[in-house]
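To start, the structure itself, in structure tokens.
In this view, the complex is presented without one of its protein chains, the others remaining in place.
Let's turn to chain A:
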């Protein structure tokens, strides 16, 4: 009830101020633009292959109504159709077989009499329903568990290494005064301007000569040093007063202890933000794992999904269903941690 009052609140009170109209229209437009594709993806993941190929497409997934009819002594599941022939009331008939443009149909109540119907005169009887085999079959046959584990391993390990290395770099760049500090920072931030497609060939030869092709470490290691992470953490660490470090130095703390026991705990909010970013980045990575991994048992989920797209046919229903499945962890991260993300982005003045 509270939510409804909140959502329908208007500047004009009971009447509509023109800004209300603009606001609702703009927000509604934004909602459709941003949320529409996600809704369509989820809905489509429950559609059968035939329905996916249909034109015009529908938003909701449908399944055909079937009926059990004895045909030549055995019970068979037959699809139901509404048949409208001229001069007769519409009736529901089950289709036994189709020959060209003529369908042989029977009345479920009288399965012995075959009625021949032009296919243009019938429409399938459908109800809203879910094609759950889109999920069930790949989960059973496709190596979902293995790919999930690979993805979790890559994401988890890469995130931990990212946090440690980036926070060390940020500590040095924010708390130590050395010649060329700003130049180093500039260099790191400048790498943001280099798109991955430029990097990919040299990166491949490096990873290849290190013998890391077809290894999950080959996926993890090139991604752990992120300029965004270093910059984000450095900006946050600049807000930690130097006097704390000096107090720790007077307290006989080594530089490592200062980093581990003073700086890291105080940087926790920024680390949380970077952890969220890193999880999302590594989980969604596709191109780089696709290049490094060619053995099937090493695939991450995103690369695994690609195997549904063959050279000749693409199994859209499986791709859609598994895309939804792989999205779930990232969506959960956003749902539960979004306030840290917004707080973090606002707090570090990034993006």
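Just so we're on the same page, a contact is a pair of C-beta atoms (placed from the backbone, for glycine too) under 8 Å apart; a residue touches a chain by one contact, two chains touch by 3 or more; residues count from 1.
Just so we're on the same page, contacts and distances are computed from a predicted model.
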Record-based protein name (UniProt) of the chain missing from this complex, from "Maltose/maltodextrin import ATP-binding protein MalK", "Elp3/MiaA/NifB-like radical SAM core domain-containing protein", "ABC transmembrane type-2 domain-containing protein" or "Cytochrome c-type biogenesis protein": "Maltose/maltodextrin import ATP-binding protein MalK"
Contact residue for the chain not shown (choose from A:9, A:116 or A:252): A:252
Listed residues A:14, A:88 or A:243, member touching the removed chain: A:243
Absent-chain contact - pick from A:115, A:160 or A:262: A:262
Absent chain, residues of chain A that touch it: 241, 243-244, 246-254, 257, 261-262, 265-266
